[in-house]
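A protein chain is absent from this complex, but the other protein chains hold their places.
By written order: A and B. Residues from 1 in each chain.
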Amino acid sequence: MTLQLIVFIVLALFIAVCSVLAVTTSRILRAATYLLFVLFGTAGIYFQLNYSFLGAVQLLIYAGGITVLYVFSILLTSSQGDKAEKLKNGKMVAGAVSTLAGLAICLFVMLKNEFIPSHFVHGELDVRTIGHALMGMEKYQYILPFEVISVLLLACIVGGILIARKR
Amino acid sequence: MEYTILILILPFLSFLILGLAGMRMKNGLAGTIGTASLAGVALLSYLTAFNYFTGGRTAEGIYPTLMPYNFEWLPFTTNLHIDMGIMLDPISVMMLVVISTVSLMVHIYSFGYMKGEKGFQRYYAFLSLFTMSMLGLVVATNIFQMYVFWELVGVSSYLLIGFYYTKKEAIAASKKAFIVTRFADLGFLIGILIYGYYAGTFSFTPVAGALVAAGAMIPLALGLMFIGGAGKSAMFPLHIWLPDAMEGPTPVSALIHAATMVVAGVYLVARMFPLFIGYAPEVLHWTAYIGAFTAFYAASVACAQSDIKRVLAFSTISQIGFMIVALGVCTSMNPHEGGLGYMASMFHLFTHAMFKALLFLGAGCIIHAVHSNEMSAMGGLHKYMPVTHWTFLIACLAISGIWPFSGFFSKDEILTACFQFSPAMGWIMTGIAAMTAFYMFRLYYCIFWNGEWKGRSHGSGQDTHIPHESPLTMTFPLMFLAAITCVAGFIPFGNLISSNGEAYTIHLDMQVATTSILIAIASIALATWMYAGKRQPAADYLARTFPRLHTAAYHRFYMDEIWLFVTRKIIFRCISTPIAWWDRHVIDQFFNFTAWGAHATADEIRDMQSGNVQQYSIWFLAGALILTLVLLI
Partner (left out) sequence: MMFAGIYGFFTRRNLLAMLISVELILNSVDINFAVFNRYLFPGELEGFFFALFAIGVSAAETAVAIAIIINIYRNVRNIQVKNLNEMKN
C-alpha cells in the first residue's frame, strides 16, 4: 500500500464522484463548478504520472480558460431561477440502461484482456525532450500537427467571432 | 428461283407505304400503288409457275421440292428450331397462282366498287397485308411458319371484315370471326407443339423413326391441327363466323371468304397429307365425315336464305366441305388406287376459287346497282346488266357441274374418288351436288328473271332508279374470271399435281360423269320450274307446308344461338367469373396488403426521426454496443 496508490485512489474517487454530480445536478452553475473540480483531479493524475508539462497545460487551458468560458456563457444565457425541469422517466431509463450496458461491456473487455507487461520508468519527462519532439522534423516528431493545430485555432477564433458577432 | 422472295416483299412494302402514308395520298394513287404491286406479284407468280412446271422432273418422276430460302429464325434446341423460308412444290406454286390472280382481280374491281368510300387507302393497305400473309402461308417451309402467317391472315381478315367500323354488325362480325378462328387455332397450336415434340422437328418431312416411336400421339397432333384448319375453313360447328363475315365489303368477301383464306384449312390437310396417310388414316376419314356433314348442312341452309351474299357464303362452306371430303376419302398415296382425292381436291380448289370469286364480284355489281342485298329487291335484271348476267350464269353452270365448264371436271373427280371410297359416300355427295345446283339456280333466277324489274327496294316505295351496268373496272375482272372458268377444266391438272407427285392423266369415269350431269340438269329444271316465272306457287306452298323447317333453315338451324348459350352460360359463368373473382380479390388484395404494410411500418418508424439529437445519440451508442457484442462473441 504505497503512498502512490493511496493518492491515486483518492484522486480517482474524487473525479468519479464529481463527474457524476456534474451530470445529475439540476443547477447549471453547480455543474460548471463540479466540472472545474474534475479538471483539477485530472491534472492531479497527470502530475502523479510525472507528466508535469501535461498537467500544467491541463490546468492552464482547461481549468483556467474553458471553465471561465463556461461560466461566462452560463451567466449570459440563463435567465433568473432557471432550473432544469424534472426529467421524463423514459428518457432517464433509456439513458441509464444504455450507459450501464456500455460500462459493463467496457469493464468486461478491460478485465478480460491481458495487457503487455508494464513497467514504470521513474523520472521526470524533460521539457527539452518535449520541445525537440514538438518542433522536430524527424520520423516521430510533431512539427506538422503543431502547425496544423495552430491553423485550427486560428480558424476557430475567426469562426467563433463570425458566429457570435452582433448583427 | 431467288426472285420468289419478291412475291412476299412487294405486297408487304405496299402495305407499309399505304398504311403509313396512305392518308396523304389521293384515292387514285393509293389504289394504283396497291394494284401495281399486286400486278407485279401476279406476274412473278406466273413466272414462277412456268419455270417450276417446265423445269423438269427429278429422277423419280416427281417435281422437286425447292427451297430457295430457308433460314433458322428461333432455335429451341439444336434439333428443334423455327425456320422462315420459301418452299416451292406443286401445290404451293398452284396456290401462288390462285391467290395472286384472285387478289389482282379484286384490286382492279375495288377501284370501281369502293369509289368514293372513306378509308379507300386503308382498304388497299389491308388488302396488301392480307395478300402477303396468305402468300407467306402457302410457301411456308415448316408448320410453325405456317402458323405465324395463319394468325396474320386472321388479323387481316378481322381488319377487313370490320372495315365499316361504324356499323355495329360489322364490328360484331369481325370480332366473331377472329374469336372463333382464334379458338380453333388453340387446337392448332397444341397440335403443332405435340408434333414438334414427338417428331423432333417442325418441318413437313420428319424422320420416320421418330414418328413411329410416337405411336398414338401423331394422330392426336394431326387431329388437333385439323381442328385449327376446321376453324379457318368454316367446318361445322366452327362455321358460324363465315355468314356474318359478309358484313365486310363484297370484294373482301370475294378474296377472303371465297377463294383464299377459307381454303387455308384444305391447304393444311393437303400439306400434311403424307403424314395423314402414313400415320393417321382414321383421322383423315373422320375429316371426310365432318366435311360431308358440313356440306349437307350448308346446302340445306342455303336453300332458304334471302340475302344473296349469305347464299354465296353457305355455298362456299358447302364447296369447302367437298374439298375436305375429297382429301378425306383418300386411302393411299398412289393416285391410281385410293389417292385420287388429293388431286381432285386441289383441282376443285383451283376452279372453285375462280368461279366463286366471279360469283361474289358479280353479286357486288348487283348490290351496287340495286343498293340492297335482299332478293326481294331484285328480279328481271337480265335486261339491264348483260355482262353481269352472262358471267354469273357461266359461274352458276360451273358450280353445278355442267360440261364444258371447269366445275364439271373438278367436281367429277371428287365424286369419282368418293365412289372409290364407298358407294354410300358417293351417292351422298352426288345428292349434295344436286342441292348445290338447285340453290344456285334459285339464286340466279331470283336475281335475273322472276318477272320485270319493278324498282322494288324496301322502304322507299316506288323507286324509279334504273339499275345500270357497272363500269369497266368492275366488269373486266368478271370477264377475265369467266374466261378462266371456261377453259380451266381442260388443264391437265393431274400432270402437275397428284398425291405422290407422278404425272396422272385424268380420265373421266363415264358412269359418274353421266350421273352427275343428269342430276344437275334435273335440279336446274326444278329450280327453273319453281323460280323462273313471275310467281312461285310451288316455293310458297312448300314454305307453308313445312313452316318450322323453313324457319329453322332460314335461321341456320339455330347454331349461333347454341354457341352463344355455351359461351355465356357455361364458359362465362362457370369459368371466367371465378377466375375474375380470384384475380380481383386475392391477387390484387395481396398487393394492396403489402402496400398497406409498408405504409403502416413507415408511419411507425417516422417517429424515430424526432429531430432530437439526444435520441439519435442514444441509438448511436446502442448500435456501437451491439457491434461490440457481436465482435466479442
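In this text, a residue touches a chain if its C-beta (ideal position, glycine included) is under 8 Å from a C-beta of that chain, and two chains touch if they have at least 3 such contacts.
All of these numbers come straight from a predicted model, not from anything done at the bench.
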| item | value |
| --- | --- |
| Sites on subunit A contacted by the missing partner chain, in the whole complex | 15-16, 19-20, 22-24, 28, 31-32, 35, 38-39, 42, 45-46, 49-51, 54, 57-58, 61-62, 65-66, 69-70, 73-74, 76-77, 79, 84-85, 87, 91-92, 94-96, 98-100, 102-103, 106, 115-116, 118-121, 125, 129-130, 133-134, 140, 142, 145, 149, 152-153, 155-157, 159-161, 163-164 |
| Interface with the undisplayed chain - residues on subunit B | 606, 609-614, 617-618, 621 |
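What we mean here is this: only the chains that are shown with their structure count from here on.
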| item | value |
| --- | --- |
| Chain centre separation (subunit A, subunit B; CA means) in Å | 97 |
| Subunit B - residues contacting subunit A, complex | 614, 618, 621-622, 625, 628-629, 632 |
| Residue ranges of subunit A in contact with subunit B within the complex | 91, 94-95, 98-99, 101-102, 105, 109 |
